[in-house]
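Yeah, one chain of the complex is gone here, protein chain that is, but the others are all in their spots.
By written order: A, B and C. Residues from 1 in each chain.
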Amino acid sequence: MNVHFNKRDPVYVQVIRHFKEQIATGVFEPGQEIPSRRELAGRLKINPNTAQRAYKEMEEAGLIYTERNLPSRITKDEKVLRAVREELIDEAVDAFVHSIRSINVSADDVLDRVKEKFETDKDTRGYGND
Amino acid sequence: MIEVKDVKKKFGRKHVLKGVSFTANKGEITCVIGINGVGKTTILNTIMNLTPLNSGQILIDGEKINKHSYEKITFIPDAITMLPSMTIREAMQFMDDFYDSWNQERATELLGFFKLKETEKINNLSKGNRAKINLLLGLALDVDYLLMDEPFSGIDMFSREQIADVFTSHLVEDRGVIITTHEISDIEHLIDKSVLLDNGVVLKEFNTEDMRETEGKSIVDVMREVYQQ
Amino acid sequence: MKRYWKLMAIITVVVLTVGTFYIQSSLSANGYPEILFKKISGDKNELDPVVLDGLYRSECGTNVDERVKVTAEGTTYEREQSFLERISGSFFGNNLQELKEKHRGFMRGKSGRASSFYETDSTLAYAAVNNQSARAPKSDMEFDVAVMDKEKDETTSFTVPVPNRAMYVQAWVEDVQIIDGELKVITQNYLRDGGEEKHMYRVDISNKEISGEETIAMAGNQGENAYSRVHLLASPDRIGAHSYVIFSTTKEARKQEPDNAQMKAKKRNQKFIVYNLKTGEQNFAKAPDSLTDKDVFMYKQTTLYFRDNQHVIKYNTETDEIIDKLELPAQDEGDKQKDRQTTVEIVDGKMYMLQSQVESSLVPGNAPVLTIMDADSGDVLYKGEIVSEKPIDNNASLDIYGLLIK
Partner (left out) sequence: MNRFVKLVNFELSRFMKIYLVLVAMTVVVQVTGVIVKANKYMSKANTAIYEEMLSRTEFIERYGQMGFMDVTRSLWFMGPIAICTAALIFYVFMIWYRDWFGKNTFIYRLLMLPTARLNVYLSKLLSIFLMVLGLVSVQLIILPLENSVLKWLVPTDFRSDMTVSQIINGNPLSMLVPQTFTEFVLYYGAGFMALTIVFTAILFERSFKWKGIIAGIGYVAISVVIFILPVLSMFIVGRAYLYPLEILGLETAMGIIVTVMSIWVGNYLLNKKITV
């Protein structure tokens, strides 16, 4: 778990984003146990208070849940999981659109290129995911 | 909570602190930032009553420092405060002799963490290892507050990483930490609160996460803003 | 506990060593010889008032001269006293020491010379001259006077300037008496121009002033080659009341001779001034020639006591005649006699005589001899030798030379 944080966004926000990415990409599976906040702080080299805040926000957002004294887990709620995925896709598309728009290119042209790229890239991506 | 209230201090005719106020909470890491010679060390010394203040007041959990406070608050200066002729074991023995709050288990754990042997003489340790032992002697005390003066200065990269790791561990968890530095890059993500000091006064005191969240500024951004006015 | 060995070791060593040392030195008799009176004849009880004074010298080191006091009860060495005894200076209990113990308040701050005091059953008086500094350009000499009524426990004290003090460099009180309520102070005054005077001052106690003064005698250079001296004769009751003081005056020819020769020639022309303190009359007496080579060792009223190694001679100055002659006990013959020194004291009608040799060894036969006699009849009341209980170390010596009668 090696994350590079930027210095201007709140660290806890970056932590949540990191978790969402992991969920969306399936690294964290639904119901999977997650590290304690102390462990997380240690692994990410962040302040335990920040880790605490990130967990608190995630819990409120329903991304993770805690049962009594047991360690926290990733939510099993499909709706939430889907929403996280959607959110990330939306975000990425937004970012893509935002940057591609400045080049002044037509949507069809872009979409063709995207499809083409997707096909050629598939193998390497899949390989990397394993 | 450590409350520093309008502390003034001069050495001879030089006013080192011209009315410094800030607070440091338990469970938070407060970082006093400023270039060398602005009185960061002096603040820590005054908190520990290692130098008299000319005016102002310092309270630790609401009370003035007294002999019992030293079981509750400890100070890790920038150089080790043990006799160079001692071995690490003797240094730990000394701490165990005089502090009720000394936690030998934790000291042993730290020794393992730092990969140091207790038979070694302090005199023969490298700079980095000496800094680690210095840290160890403070961290192994079960105290509520930890004051550290420039823990990263003049130490090799790997030692710095090890020391930085300490801050994210249970060793400082739930404690109040005041740390001084002139260089924050190693610990930027670790600190809860920054106190920017210059010329004997506090220029700005802020919560770092809040600053990122509400103004989108990093500590360095704020420093740039404040110091270059 | 093992970690504290340094502390425990050092404390143990210190306590044991220092403790042992002081316990040992207080227990051991320090190897000092105990001195005993070995009776030859007479009554041992006569020894009660006798205190002998001596000097113990050990060659072992520098500074090991110490005084020793011998009474019938035992021997005390200076070093055997406790520290407190030593600094309170009570080793040789003399009259002044007794006064200090009895009248602490009165004696406070008073000079330590017995001649400044006068004591009777009802009164204690003191006079001394203060502010004497030979170097001061101007004389501030004043009498410091204190008189205590013992019954009422009242003390009158005051200071009064010495009359004509500009004339004097120094003045010493030699005797103090109270006669008919008036304080009489006999002084020795040193004049600025070199002479000496015997002076008598009358002090009116109630008015705190000098009511009169008189020069009794003058001394000093008498022309080119002559010099005269006056001195007050010793009296055993200097502190007590007496109505006469007696001075001896001598005129010496001053020749530029070697020192030792001058000493021998000194006793020429000895005269005595008998001064009646009551009336102020002065009587001159010149002892018969047969007494010129003898020493006056005391006087009582108007009687002078002369002595040499064989006799004590009483001479009455009023009638100008020898009234009694007392033979001293015979001494060993031979050349030893030269080294003998004899000390004589007469107290309460008894004469105490200590005859000792310069290098006596304190062994029987060669020891100092103490004789106590009736001063009138010459009967021997006690005679004994002063011997050491065990032989004195080779490199130590013990001289018994002084005699003090309480």
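Heads up, the rule we're going with is that a residue touches a chain if its C-beta (ideal position, glycine included) is under 8 Å from a C-beta of that chain, and two chains touch if they have at least 3 such contacts.
All of these numbers come straight from a predicted model, not from anything done at the bench.
Of the chains displayed, those contacted by the omitted chain across the entire assembly are B, C. Between the chain not shown and the residues B:Glu71, B:Glu120, B:Asp142 or B:Glu213, the one that touches is B:Glu71. Take chain B: the residues that touch the chain left off the picture are 45, 48-52, 67-71, 74-75, 77, 79-84, 94, 97-101, 122. Take chain C: the residues that touch the chain left off the picture are 3-4, 6-7, 10-11, 13-14, 16-18, 21-22, 25-26, 28, 30-31, 58-64, 79, 82-84, 87-89, 100, 104, 108-109, 111, 394-395.
Following the convention adopted for this analysis, only the chains that are shown with their structure count from here on.
Note: centroid distance chain A to chain B, computed from Cα atoms, is 35 Å. In chain A, no position touches at least two other chains. Of all residues in chain B, those touching chain A in their complex are 27-29, 164-165, 167-170, 173, 188-192, 209, 212-213, 216-221. Those residues of chain A lying in contact with chain B across their complex are 5, 7-13, 38, 41-42, 44-50, 53.
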